[in-house]
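Here the complex is missing one protein chain, while the rest keep their positions.
The chains carry the letters A and B, assigned in the order they are written, with residues numbered from 1 in each.
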Amino acid sequence: MADNVKPRVRVPKTASAGEVITIKTLISHQMESGQRKDKEGNVIPRSIINHFSVTFNGAPVIDVEMEPAISTNPYFEFEAKVPESGEFVFRWQDDDGSVYEDKQSIEVS
Amino acid sequence: MKIDRRDVLVSGASAAALGILPWAALAQDAEPAKTLDELIAEFTGGVEATEGEGITLDAPEIAENGNTVPISVEAEGASEILVLAPGNPVLPVATFKFGELAGKRAASTRIRLAQTQDVTAVAKLADGKFVRTAANVKVTIGGCGG
Partner (left out) sequence: MTTTIRLNPRAAMASVFALVLSLPAMAETEPETTDPIVINGGEIELPTAVPAPDHLEGAFDQVYSGWLFRDSETQAMQLDDFENPGMIFVDQGIDDWNTIEGEAGKSCASCHEGIESMKGVRAVMPKVNAEGELWSMEDYINDCRTNRMQAEALDWNGDRMKNMTAAISVQSRGMPMDVAIDGPAKPYWEQGKEMYYTRYGQLELACANCHEDHYGDWIRADHLSQGMTNGFPVYRLKQAALVSQHNRFRGCIRDTRGETFAMGSDEFRALELYVASRGNGLPVEGVSVRH
């Protein structure tokens, strides 16, 4: 697992049924592109988060295939429809096989 | 003050080491990258993507730093949007796939651009058609060490 990987997610606490809400996510990650060389001239191996997905009560919201051109500390903003109360699950998959996960509940009235 | 020529070169290159020059230099070592047209054709299955209508790509005209360039894409009714940076050593940037609970077929992120280029987005629409657009982003060289 890469060092100090920490996700941050912003989801409103409440919404009305069927409302479209804005979600923002940020995760600390170096996103080593595999294009850089170290001081000795050796290529620093690629080490990135390559996949990000979001579901709500199991249904897909967004799914992103990420390449090394995504900036360090990847940021995403997108919109989701919330038909009922429930839980968002955010998953980031690392090249090294690690999975970072965050969950956020929302109350729908 | 004692300065050795090597130190001078290294200090000038140190900023570039974080982004720009090594990308260009290294691109030649790797197997030849697919071209923009090849990647788009792969995404569309050879179907011609129409230019302009039905897709928007927002990006700054000038990026203060190519390491972190904010972009947004939107295409109503799209199931997928592919973003490509034809001036980068690795052209694909991201593919956004929208699920049934996507509120809008839109997303924003921050990307790396190795040089000034036309960032390109291609969307696959619900009817199986494809649309594409591009936005020119000028990547500047910062004043303090590049």
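The rule is short, and it goes like this: contacts are C-beta pairs under 8 Å (C-beta built on N, C-alpha and C of every residue); 3 or more make two chains touch, one makes a residue touch a chain.
In this text the structure is predicted, and so the values were computed from the model without any measurement.
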(request) Using the definition of touch stated at the top, determine which of B:A63, B:A78, B:A107 or B:L125 touches the missing chain. (result) B:A63
(request) Tell me where the left-out chain touches chain B, residue by residue. (result) 1-3, 8, 11, 15, 18-19, 60-65, 67-70, 140-145
(request) Would you write out the residues of chain A that touch the absent chain, in ascending order? (result) 4, 6, 8, 10, 24, 26-28, 71-73, 75
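The criterion applied here is as follows: only the chains that are shown with their structure count from here on.
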(message) Report the inter-centroid distance (CA atoms only) between chain A and chain B in whole Å.
(response) 19
(request) Sort out for me which residues of chain A touch chain B in the complex. (result) 20-22, 33, 35-37, 43, 55-56, 59-72, 74-83
(message) Give the list of chain B residues in touch with chain A in this complex.
(response) 17-18, 22-23, 26-27, 67-69, 72, 85, 88-90, 92-104, 106-113
